[in-house]
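The following block contains the structure, expressed as structure tokens.
Every protein chain but one is kept in place in this view of the complex.
Letters are used for the chains, namely A and B, taken in the order the chains are written, and counting of residues starts over at 1 for each.
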Amino acid sequence: MLGAIGLALGLSVIFGEPRQLWIGWLLPLVGVRLDLDPLGGIFVAATGAVAIAVGIYAVGYAKREHWARFPLITLPLFVAGMLLVPAAGSVTTFLLAWELMAATSLILVLSEHRRAAVRTAGVFYAIMTQLGFVAILVALVVLSASGGGDAFTTIAANADSLTPGIRNAIFLLTVLGFGSKAGLLPLHAWLPKAHPEAPSPVSALMSAAMVNMGIYGIIRIDLQLLGPGPHWWGLTLMIFGAVSAVFGVLQASVSTDLKQLLAYSTTENMGLITLALGAAMLLASSGAPTVAAIALTAALLHLLSHAAFKTLGFLAAGSVLAATGLRDLDKLGGLARRMPVTTVMFGIAALGASGLPLGAGFVSEWLLLQSLIHAPHDSITLVALAMPLSVGAVALTTGLGIAAMVKAFGVGFLARPRSAAAEAAREAPMSMLAGMTLAAAACVVFAVAPALLSPALQRVLAVLPTVGGDSAGPQIDTILRLPGVAGSISPALLAAALAIAVLLALVLARWGGRHRPPAMVTPLWACGADSLSPRMQYTATSFAEPLQRVFDDILRPDTNVEVTHFAESQYLVEKVTYQTLMADPVEQRFYTPVVRAVTVWAHLVRRAHTGSVHLYLAYGAAGLLIVLLVAR
Amino acid sequence: MSALAVAAAALQVVGVLAGAPLVVGGMRQVRARLEGRAGGGIGQPWRDLRKQLRKQQITPRGTTVVFALAPAVVAGSTLLIAAIVPLIALGSPLESVADLFGVVGLLFLGTVALTLAGIDTGTAFGGMGSSREITIAALVEPTILLAVFALSVPGESANLAAIVSATENHPEQLVSPGSLLAFVALGIVIIAETGRLPVDNPSTHLELTMIHEAMILEYAGPKLALVEWASGMRLTVLLGLVANLFMPWGIAGADPSLLAVLIGLASITAKVVVLAGLLAAGEVFIAKLRLFRVPELLAGSFLLALLAVTASYFLGTPTS
Partner (left out) sequence: MSWIGKIGRVGRMVEPAHDAPEAAIAPPTGVTGSLQLRHVDCGSCNGCELEITSAFAPMYDAERFGARLVASPRHADALLATGVVTHNMRQPLLNTLKAIPEPRIVIAVGDCAVNGNMFTKGYGVVGTVGDVVPVDVEIPGCPPTPQQIITALRSVTGR
């Protein structure tokens, strides 16, 4: 319901007049100010669309999983929070909506709080998101204080008067704060914990809609309000993006947990979007507005298509989870025969996520690459070095992304079931399928007819003067042509031509058909043995093993090989146990010391808590005195 | 877009279809001769194909539609590439449908289809081949895109026709360091993508060393024919593409005359024959690399491609 309103509102704003709403009574002193322009509109619309699909899906999911009433009530609130964030027209409203979104999502993550993993994830998420919030809070308060007002419009008008020091400080703080929401490295650690542990509809909302808000924040504050920054701003974003993308996809390609894989892929895609934003900034500040517009279009389009295929991916993973109780790819398999619709759905999502032609992510990644290779190369050495490296990063990301998605789809859904639970899987109920079908339809639109979105994107570009300006973005028509630079592609015609070519190949394969003996179904070739047991199949772990070995230095897996010999002879082996553990290396090396330090501090602080009322009164008095002294 | 341009594109497709088995046969023949053997003759792959097409269709139990359709997807994507890339003439009617990035995407689409089919069989070897193939593909991708980048610098476009005509108009670009490095990088990529030595041995019988072969162990009869045909076509198209990217002479223009089309056909045939012969002769001297040495080779080619881009950025003079 709420989703539909959001979608309608978003679309109407993109195409119509900006809407403003000022509700003075809702909040003391400043009031709630809603001010929706096309930029916010596109985010509202995306959130709304995701919410529709998830809403329909959740009906069946809640019934099948016996959800309590509490999360069911929180879900709409969460959606409302996400709709309000891009609609907010002032710093206060923005922060308020942000906190609503954060708090409700935390409650939803914890809705299966009986499992220990969920609780750990919840605590992690709570801490990270609040730290991020603090960064954003400080940045925005400084911004509104020095920008001379609470409303974004006022700040925009006064933006030129800010000193470079303040601008830089705000930039860094917002990138950190919003980056943590978008799951960028090194602040991503909550994401692969919280997203898989949340119930699947919530994971879909978080991964497809909530992370977008981090991107929205970066666009709104850093690109629009603070305007064209120095080169290093764009470069910082590009580095953040590239590192997150490569790291996320590497983790995804060795992950064996279906939902965790999808969550890492979110980090990857947010990284790509941030890379595109950074490229847009860098290009704009080095005098190539047309190419910058392409990069920005790539960022927005990828954001939207990511929302579509990630919703679908998580919803399909959710039906698998509901049907088998499994997330572990090593135990799945053979679902194509048991859950055909879900399999097709996940296939569409995986195709989109891998950035191949006919997939939802192809056009946007193509645009990103085009913007990177068309950077003016006679201007600045920095640009000349940054662009090839980022092309390499994007390419490595897509390459590994393909591997990750082939693994998820191939091992998870094809071949034969690797466990009894997967064997007994049944297709999801109608409402879940309907929700997925909606998301799949969106994926198909992104894959073959991105032209439908062209007008919306044009309008969004128009409100981003620092980057897009008056130079038009790429003409997304049936044939997608880039302005100013030569380059074209046509996803729709490509799909049609490929279909014809495949048919042609099928016709070719009929050649000589008259001479053929009748077709036959035979058992698998087991090298002469009688049968292959499903345990002999490649699992997700073994599938990713070569990649894991290649990237050993980055991934640092823990491997244990234990060989037990027979007592009689050390040459006869009784059994071999092999164990390999994939932990998040950044988390291990970056967070563990921090967490340890915090624990030590907490113990110190606890000593001060004696439980004596007198002492607490004394603390209060001392604190007040200090504040007064400082404030004087 | 004249009728002849369309005809030229159609001729490309037919030529690749008919010529691919001959290219494979020719390469085997070159190897055989250098090894002191007589060889099966250039027509041997065609004989094998015709025979496979007359054999029984087999569906291994437990496989899905992915397994059944993958050969057609591989063959179809390759045919489409053959229609898009400028082999005989520049002005393919599908020219603006996909640029070099799109072509790379199509190539990977075929790879992914076959990989999924390998997993779908549910055999140990199928999964093993798929896992290796996708690892190599993932590592090839950065090189291939960077090489595309390097190539697109002189023509300021990644569209194939633009690259080819830029080289045609400024042949001195070819001896620039950027172009040479890109050529080497692209060569390694093609070797890796088409499963030639030293990355993969197309004539191995030992399952444990297989990459491409391991994925197709379950295919029989017409489906096998399609897979083998397609892999021959991939090799042919890629050789032709590289030939025309770096030696575009003889290719017909966007609006060709009949004579130009014929010259184009003759020149591309000659180029592919020469390149295939060189590749086959080179293979006689090398052995297959260990699987975990392959990433080193690919990392090397990635570095070459990166150097190529930077070189053409700093040294290349824009042609426009």
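Basically, contacts are C-beta pairs under 8 Å (C-beta built on N, C-alpha and C of every residue); 3 or more make two chains touch, one makes a residue touch a chain.
Since this is a predicted model, take the numbers as computed values, not measurements.
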From B:Leu217, B:Ala230 or B:Ile251, residue that would touch the chain that is not displayed: B:Leu217
Sole contact to the chain not displayed, among A:Ala116, A:Ala529 or A:Ala567: A:Ala529
Absent-chain interface as seen on chain A, which is shown: 515, 517, 520, 522-523, 525-526, 528-530
For chain B, residues in touch with the removed chain: 32-41, 44, 47-48, 50-51, 54-58, 204-207, 210, 213, 217-221, 224, 284-285
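Just so it is clear, only the chains that are shown with their structure count from here on.
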Inter-centroid spacing, chain B versus chain A (mean Cα positions, whole Å): 34
Of chain A, residues touching chain B in the complex: 253, 333-334, 336-337, 354-358, 362, 366, 369-370, 372-374, 377-378, 384-385, 388-389, 391-392, 394-396, 398-400, 402-403, 406-407, 409-411, 414-416, 479, 481, 485-490, 493-494, 497-498, 501-506, 508-513, 515-526, 532, 534, 536-538, 542-547, 549-550
Residue ranges of chain B in contact with chain A within the complex: 17, 50, 53-62, 64, 66, 69, 71-73, 75-77, 79-80, 83, 94, 96-99, 101-102, 105-106, 108-109, 112, 115-116, 119-124, 126-128, 130-132, 134-135, 137-146, 148-149, 152-153, 155-159, 162, 217-218, 221-223, 225-226, 229-230, 291-292, 295, 302, 306, 309-310, 313-314, 318
